[in-house]
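Following this message is one structure expressed as structure tokens.
Removed from the display is one protein chain of the complex; every other protein chain stays in position.
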Amino acid sequence: MRFFVAAVLWWVWWSSLSGTAWAAETQNINTGDTAFLLVASALVMLMTPGLALFYGGMVRRKNVLNTIMQSFIVMALISVQWILIGYSLAFGPDVGNIIGNLSWAGFHQVGLAPNPDYAPSIPHQVFAAFQLMFAIITPALISGAIAERMRFPAYLLFVLLWATFVYDPLAHWVWGVNGWLRNLGALDFAGGTVVHISAGVAGLVAALVLGQRKGYGKLPMPPHNLPMTVMETALLWFGWFGFNAGSALAASELASNAFITTNTAAGAAVLGWMFTEWILHGKPTVLGAASGAIAGLVAITPAAGYVTPLSSIIIGVIAGILCCLAVSVLKKRMGYDDALDAFGCHGIGGTWGSLATGLFASQAVNPAGNNGLFYGNPSLLMTQFIAVLAAWSFVAAVTFVILKVVGLLTPLRASAEEEEVGLDLSQHGEDAYPDMPVAALQVDNGNEGQVAAEILVGKSMP
Amino acid sequence: MRFFVAAVLWWVWWSSLSGTAWAAETQNINTGDTAFLLVASALVMLMTPGLALFYGGMVRRKNVLNTIMQSFIVMALISVQWILIGYSLAFGPDVGNIIGNLSWAGFHQVGLAPNPDYAPSIPHQVFAAFQLMFAIITPALISGAIAERMRFPAYLLFVLLWATFVYDPLAHWVWGVNGWLRNLGALDFAGGTVVHISAGVAGLVAALVLGQRKGYGKLPMPPHNLPMTVMETALLWFGWFGFNAGSALAASELASNAFITTNTAAGAAVLGWMFTEWILHGKPTVLGAASGAIAGLVAITPAAGYVTPLSSIIIGVIAGILCCLAVSVLKKRMGYDDALDAFGCHGIGGTWGSLATGLFASQAVNPAGNNGLFYGNPSLLMTQFIAVLAAWSFVAAVTFVILKVVGLLTPLRASAEEEEVGLDLSQHGEDAYPDMPVAALQVDNGNEGQVAAEILVGKSMP
Amino acid sequence: MRFFVAAVLWWVWWSSLSGTAWAAETQNINTGDTAFLLVASALVMLMTPGLALFYGGMVRRKNVLNTIMQSFIVMALISVQWILIGYSLAFGPDVGNIIGNLSWAGFHQVGLAPNPDYAPSIPHQVFAAFQLMFAIITPALISGAIAERMRFPAYLLFVLLWATFVYDPLAHWVWGVNGWLRNLGALDFAGGTVVHISAGVAGLVAALVLGQRKGYGKLPMPPHNLPMTVMETALLWFGWFGFNAGSALAASELASNAFITTNTAAGAAVLGWMFTEWILHGKPTVLGAASGAIAGLVAITPAAGYVTPLSSIIIGVIAGILCCLAVSVLKKRMGYDDALDAFGCHGIGGTWGSLATGLFASQAVNPAGNNGLFYGNPSLLMTQFIAVLAAWSFVAAVTFVILKVVGLLTPLRASAEEEEVGLDLSQHGEDAYPDMPVAALQVDNGNEGQVAAEILVGKSMP
Amino acid sequence: MRKVEAIIRPEKLEKVKESLGQFGIRGMTVTHVTGCGLQKGKTEVYRGSVYTIDLLPKVKIEIVVPEEYLEEALKIIIENAKTGHIGDGKIFIYPVEDAIRIRTEERGEQAI
Amino acid sequence: MRKVEAIIRPEKLEKVKESLGQFGIRGMTVTHVTGCGLQKGKTEVYRGSVYTIDLLPKVKIEIVVPEEYLEEALKIIIENAKTGHIGDGKIFIYPVEDAIRIRTEERGEQAI
Partner (left out) sequence: MRKVEAIIRPEKLEKVKESLGQFGIRGMTVTHVTGCGLQKGKTEVYRGSVYTIDLLPKVKIEIVVPEEYLEEALKIIIENAKTGHIGDGKIFIYPVEDAIRIRTEERGEQAI
């Protein structure tokens, strides 16, 4: 108890260090920009639960809660990790162009005055909060690849390590002051490499390490609730306005351009995916349309603030076609079990978007950007290619190592019986719709159970 | 392939025309107003998927995906159409007070500097994006009238033509510079005529042309998921703040007035509908309360920026009562099958709201508006009446023609068997909850199917 | 009819009083702050339907619509009550430090110019709209304690009286100019006492007055749709950014601090609850994680603008642990049937948060606040303790009286049969998923019913 | 007494029920089942995976009738459930030993 | 061996199951069914359309018992499922030819 009080007091003292710092320097923020970034942060935050249910609708009934939890728990874990060390590692003072140091740990120096290096018109904390939401959704995206078979304790550990050793450094490379990819001139408006390539590639590696689900390819594993999946697609689309337009870091003309290109690419990609599928399978599916929206949003992410609305139509249509082929042809050919297509949508879509930025970027749109191939500058495409390659290799290697390390500490994969009975029951002791089979017929749900009483086994007919 | 590259290059060249234009003129935006309008656009965007599930919850299980898709696909179609021609037709330079010309096609001239004719303190693109969201939701609203029976290809074609030949001109009449109803002095703050009357009347016409659903009036067709419908009602209410307050086009006092009148009318209409139903049927239903909210929001739409909060209570209560009677008495008497009451809520509510604007508008609230009958000026009511009449006639006539044209190209209506088996399976080859009947009992969902293997027919007992 | 017209005219005249008032004084608002507060109001508004489905997912299938309605109808009732008298009672000119007078009834004097006493940079109506959303969610929170057994008419009456005689005065005490707790120096940033303690304690009293549900403790009453509950938890989290950051009443540094502490406490509390449950029951449940988020958000509410991000970690973790113990140990020991833990989460969490403000508050964060115990000032803790005590006693006493009064007018509790058949059918004549048991098997839903035809009873085998 | 167990197309339930009711048979128990037989399954597509579902939704009606009404009941069911296409379903007839009405504890034919 | 098929009110299932268990009958199969008979349906309203649902939720319990326990089992079910109001349901008794326990391949009375 005495130890506990001492710990709290030390904690308070530690936190007061930063407290005093920021009170002094308060000045000069723009209320419009701050309002916009606060709301944008909230919108991006909403994307993670949106993802939780987007994925949740696509798994089988017995795994829906576990799938949701895999996203939801990241919100908790990273919200704390970011304050303690994550933000400092990603955006703190540079160490060797590779990573931030720990001098901003515990949000020291991360005060209420703007940090002109990152966002000169909003409180530094707002920038940190906005970036936090990106740090949350990225590991959550991976869960789509390993859905329906990973043990929860292993997942917890994996996510924590991955955020720290993959996401934080990569964010530093691309967005941190003096990060080497930033210095190289690679463009990534809102996270094509940092978020989507990294999550997609990590998903692919994790899917390969964990192996296929029991019965994969032999038993059908259809989504259990498609309306939920479509709704959450729309919520992701909604949040993506915060993601992309917010990445202008001001309520500016740039935000306006990012807003309209984001929406246009999403719409165009829906059409791209839908018509591709219509041709391939004879029918335009609703899940295909929803998936197309995600593909388009992913692809426009790195490009949103650098390309025109008309270019975004092309980027979107191609994203829809490419990702549709990736999930319905490539995946089947290669045999990996990327359960909910984290790689197929984010890995492929993010790679296409990053390269497309090298094709369509235009300084007429954003003078702080660069011109792409179609605007007469082939070198940007090369730079984008290097950035993509670096992200792929770094993410694949470190993700593999982390999984192996976690696997030494605790089994990664649910046992065959746990998988059979479903991860909801085996990992969490819960059922997503416990009242349903019964109450569907308006039975008092008490009928199927007894409170806290195990069944007496072995007593049969007298 | 060579053609493809050429096409892309032409596209890029075309889009660069506008690109250069806007970089030069960037200036003078207000960050608060821009932040507000960006967020308002996102809120209005969210209304369409909200509508998708609002409608989706009210249809039978076998049609839920198709119903959702009818809204979702409009987001894709119109997002692209608007950039290419829609915005130019609606808001571009006037041709004969009837329609815009095509000089803003492909977003030429639609740059990042404000357009003082429409919104002097935000980038022109933000205004265009905000208006886009209205252009999306309007055709989607129609789908409620023809739910559960229209073929998907015909619907696609219909929506594209309707947006181009009904919505775009009508928006020009009411909101476009030199539109004839705007010149006449008709008031429509956020779309009572342009959005709600037009969708409602088009729905009525489409319901009549398509005919009743099989078994209508003989078999019950209850909603399959009311919690979903209520939730999405609330999401619509939420988005409506963007719709109405955003229509002030600035984070201003006017936005504030529109915000509070919107919320008040919604609340009052819930009470109006609920008590009417309580009297008629002996019980206050939850679907009735939700429907009341929509009725109130529709009715306040044209009036939100012209009336006081107290007036909005009266407008709301009456909207709730009128729409309740429309769907539970009028519809039954007339025999048309407006499946989800697109006409009953939007047609009737929008008409009442437009006329109510002629009664309750007050220049004390909005000096740029006018006084209504109760503030001593009967002429506004007359103007509103003309606007309503013009909208009704124009929409009814052109919608009818479009449906007939589409019907010549491809059958409008699903066949009896397609309707019987459900549009989800027949139009999209999907089932909304495929895992449910099985997994409801935690069966591995593989049990009910075989991957890619047709059943051998005709082999029976040996 | 003549009377009706006269009434409307009087109403218009009454409302025009305020109308003229505000047009004159329009001036000096900050667009960034206004944009932020308009959006924050919309976010807080969204919390009530979020709560509706959060609760709705936790009840049994037969009561889901009633549970949703208990929140939804408050949106309607209080939206009107607030305009007519509520806002004036809570924030109007002070009477004896206890309550506002009625001079702002009907939103007289509540115009578009800022009210410098409350929020100097936004229209007065925006402040009133923002506060309205708090007045809506508070009574709705109570419904969690009395779920699955209260008659709807009694609930309607109860909510109206409770808002008027408990919420409005309490809000005045704490936030109104010259309210006695405000004068005393009690800190409540965004509603720890006003919203959470009041709703939690009222819930406890109501649960005790109404008694346990039939079969409570003997029959299991598991949630019927957990994915819905988790999703709405996230929506509440999202809305809470409006709730807490919006309570800075400007897009300011303070809002930024409140934003980050809110998110951090939520995350920390998820971990706190999850690990507590993991230890207690051997498994980390998803419902536990969701509940933890709510607990953390509740606890940080009074503190959000007064404490550092690091302090918010401690506040959150402890909130998660405390509330978990409250619902899984305390509730069982005491035997009250707080069905959905309104008291366990809001009563306990709000009390902890209010006291924690007395521990962790720091003027380095907010110079307008005060220092807490850990910053060397024990007196604040005392003040907070008084405020908590005052809120508990006042709320408990008046809630009890109101319930007794309502009980005299109409029975509070559903009859045993009504409870057995479910409140959806007995109170509203509806079924949440009427098409489900049938359509789950793609039966035309007509098969289970006959339109408007009662069954002929008594005619059996010939 | 005999038990008549008819497995029919779901969309025919209402008509069968009504016609039996007009004849005077109101008591019956209805279950949603799935069945396979000669009838072709249906095909669904999810992100490029094609599934064929061969267990199709059917409705099972169970009616216990006194022997004298048996043939008439069968006729009514056949008439109203028949479309002439594969998948119309089957009727099985089983012997019943006894019946009890729980409410009154009556036994035998009185009970049904 | 006999099969006892009891169609009862859903809310009585727990009590019946428990009482049978105390008597020693643990093995049973339970199905959610809907039924109609003398009992009045319930009325629902959606946007002004009034529906009467006459197929009401019931629970079907199937128990295969050796003949010597038959009457006792019936008594327990009746006792626990009866309310005396219309809709209490029915019990039907059918002959069973054989039973097999899949796990052990035992046959006949051993198997149940």
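Here the chain labels run A, B, C, D and E in written order, and each chain numbers its own residues starting at 1.
Keep this in mind: a contact is a pair of C-beta atoms (placed from the backbone, for glycine too) under 8 Å apart; a residue touches a chain by one contact, two chains touch by 3 or more.
This one's a predicted model, so the numbers in the text were calculated from it and none came from an experiment.
Please identify which residue in C:66, C:244, C:285 or C:308 touches the non-displayed chain.
C:285
Considering the entire assembly, which residues of subunit A contact the chain that has been omitted?
Listed in rising order, the touching residues are 219, 420-421, 425, 429-431, 434, 437, 448-455, 457-458, 460.
Contacts of subunit E with the missing chain: which residues?
3, 17, 26-31, 64, 94-103, 105, 111-112
Spell out, residue by residue, where the missing chain touches subunit C.
Residues 220, 222-223, 277, 280-281, 283, 285, 287-288, 291, 324, 327-329, 331-332, 341 of subunit C touch the chain absent from view.
Here, only the chains that are shown with their structure count from here on.
Pick the pair with more C-beta contacts: C-E or A-D?
If we tally the C-beta pairs in contact for C-E and A-D, the bigger total goes to C-E.
Can you check how far apart subunit A and subunit C are, centre to centre, with Cα atoms defining each centre and the answer in Å?
31
Of all residues in subunit C, which are in touch with two or more distinct other chains?
Touching at least two other chains: 30-33, 35-36, 39, 219, 225, 420-421, 429-431, 433-434, 436-438, 440-442, 444, 446-451, 460.
Where in subunit E do residues touch at least two different other chains?
11, 14, 32, 34, 36-38, 44-46, 49-51, 55, 86
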